[in-house]
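What follows is a set of notes on a single structure, which appears directly below.
Excluded from the complex is one protein chain; the other protein chains are retained at their positions.
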Amino acid sequence: MIPPPIAADDEHAPIGQTDPEGVSTRELTGGADLATVPMWRIRLRLLRRSLGMMWGLFRGNRMGMLGLGLIATFAAMAIAHPILMATVWEPRVYDPVHGYDAVITEYTVVEGEPSDPATEISLNQARLEMNPTIDVGETIFIPTQPAPPTLTGETPHFLGTDARGRDILSQLLFSTQAAFFLGAVAALTTVFIATTVGAIAAYFGGWIDGGLMRFADLILLMPLLPVLIVLSAVLDMSMLLLGLIIGVLSGFGGVAIVLKSQALSITVKSYIDAARVAGGGHWHVIFRHIIPNVLPLSFLFMMFGVTEAIAIESTLSFFGLLNVDMTWGIMINSAQNNGYLLSGTSYWWLLFPAGLAVTFICFGFFLVGRGMDEVVNPRLRSR
Amino acid sequence: MTTSLENLETRQIDPTKPLLEVDRLVMHYKIKAGEVSAIEDVSFTVHQGEAVGLVGESGCGKTSVALSLLRLLPSNAEYISGEIRFNGEDLLYLSPEEMRQHRWKDIAMVFQGAMNSWNPVYRVGDQIRETLDTHYRGAMSYDQQREHMERLFSSVGLTPEMLDRYPHEFSGGMRQRAVIAMALACSPELIIADEPTTALDVIVQDQILKELKRIQAELGMSIIYISHDIAVIAEVTDSLGVMYAGKLVEYGPTSTIFARPRHPYAYLLLRSTPSISGPRRELAPLEGEPPNLLSPPTGCRFHPRCPFATDKCVTDEPPLEEIGGGHRVACWHHEQVPELEEALHR
Partner (left out) sequence: MTATLPPPRTGEPLVEIRDLEMHFPISKGLFRAPTDFVHAVDGISLDIAPGESVGLVGESGCGKSSTGRMLVKLMEPTGGSIIFRDGDYQRDVAKVKGSEIKDFRARVQMIFQDPYESMNPRRTIFDTISEPMAVQGVGSVAEREERVLELLQLVGLTPAESFLFRYPHELSGGQRQRVAVARALVMNPTFVVADEPTSMLDVSIRISIMELMTKLGQDLGVSYLYITHDLAVARYMCDRIAVMYLGKIVEIGPTEEILANPKHPYTRALLSAVPVPDPSLKRPPVEIKGGISAAINPPPECRFIQRCPFAAQVCQENPHPPLEQQGDRHFVACYRVDEIDSVTEAAS
């Protein structure tokens, strides 16, 4: 349950008292007698109201809305792919992994260097590439791979094809799903672990705290990327596994330290004492009081966790270390394998779409995280 | 306005001469939800060498008034009308640079909670020196500063060695004394003390209040005390003003107001303060809550809680009127207030 935003500290400010109106119980019960309305329905309505309030705050933040727009765009891309594959796109041609579309170009074999590379080809090259017995004057048909973007024709490729004849746009859209999946797995795992670790360390203190924090320091010492490279050599790395590993390492590491200090600031508040005096045991206090008040900050880190995970995946795929079919990283990896990495703008469609996709989705999540800052921390709100 | 060094010399004071005149001050805060009417038509005068108190509960505007005197309010505070005259000069129309000339040299402040605002990583002496550097740029040598600070510390009852200590080595009362020393650093004519003893134990509070009284008398300084603690105000002030919801509802000599409070709020406030001396009287409860200043009540702002409220109180705001001997009240029914005493006994 997403709790309402942290209430602002009521300083005795000369701004007048807090508004005593709030939501009336009448609204919550929908006019019915209180006894007839089950508690879960009331809680649901309270939740909806607080979510609405948070949304209202978030909406006013331009950065956050921009980020949300970016993410929504990518979500649309992810949804678009299966729809397109089912309707307009022929799987034989447009499948991101197995599709093939050859753009065949006719070349005339000439002696020496060709004066028009688009239509002529030298004898040596023709013999090398196609037919050792071919002779000058004959025409040969060579498939152009990767092919630049074509907007027309029977099988248009809006972003061209890659070195194996596969449609770039299809690959781009397909990879979005993997990115979201990975991001979600990594971020949720991180937050789940870090929040629990932080709350337990803060609440119990002593050697439990010491042990968990030293462990976190240990993890911080390890450079994440090299570790993952080594692990991927040993393990069969799927997206799920990668997400979990990133989540575990981040969760016990730096994020746990930050969330623990947040949890610590809550542990010393007197409502924790009040909960214990009411008869609450350790777990009641941790899960009903500490964690709900840490969660807003956790959500914030979740956003940043997504960007980290996607960036790492791109790097690992670039090195070809992951056991995945198609991601943005794989797209760039494929470009590199076929020697097009340093081709500059000649074969731009092999590199820029994938690279920009990674950049902009990370940017989107980052902006949302920044936008959430205002929701999470009432002190940042403009008055 | 002084620019030369006056190392804690006593001044010649003329108690009839006004030092600070707040004249019909109106200030609103502009926030997203609207305008908060924080100070509404507040007027009072502080004479040379006088100790004036501002009493009221949270949200009444007393701290806003204090900060206005130093022009330290946030940017969303708008002065609608009124003047603040210090030695005849209107502070509200000064440029930031001109105002900075007055700050600390003429008017200084002991802020609420200042004792906890010492920077823990610097020595206390260095932090006070920072004040001197800011205001006497280049005019004082290091040794002169040291000598000055030692005199400041002894005048507030601290030993000179404490200048070289860190804030965590001071007790609460000592930190507050150091704050007062910092306020005195540029020999101001007026000090504003905002809740100077609220966080202190009662024995330390007694010492600090006595210290302030002594300093005030020796240096010929005026003080404005701001507090919600009526007992403290009773002890240290010559005149006092009672504020409620941004308005000054009663003003006059301290002994007069305590003997004959004539505003219902002032009366009830005085009677809701438990005391250890005197007979154990019944305390007067004050119903309700202070109003929301975004949309304050019409007419007299106290009318929703006032036992004497009539229709007139809802529509017309009572002006602050003189009822004799420097005693001013803003209430249509101030003559009926003594009846409250009988009502309480019933």
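Letters A and B mark the chains in the order given here, with residues in each chain numbered from 1 onward.
To be clear about the criterion, a contact is a pair of C-beta atoms (placed from the backbone, for glycine too) under 8 Å apart; a residue touches a chain by one contact, two chains touch by 3 or more.
Quantities reported herein were computed from a predicted structural model and do not represent experimental measurements.
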item	value
Candidate in contact with the missing chain, chosen from B:Ile128, B:Ala234 or B:Cys306	B:Ala234
Where the unshown chain meets subunit B, residue by residue	57-58, 172, 201-203, 205-207, 209, 228-232, 234-235, 254-255, 258-259, 268-270, 272-278, 280, 283-287, 289-290
Positions on subunit A contacted by the hidden chain, ascending	3-4, 6-10, 17-25, 28, 34-35, 38-39, 42, 46, 269-271, 273-281, 284, 289, 292-293
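To be clear about the criterion, only the chains that are shown with their structure count from here on.
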item	value
Whole-Å gap between the CA centroids of subunit A and subunit B	55
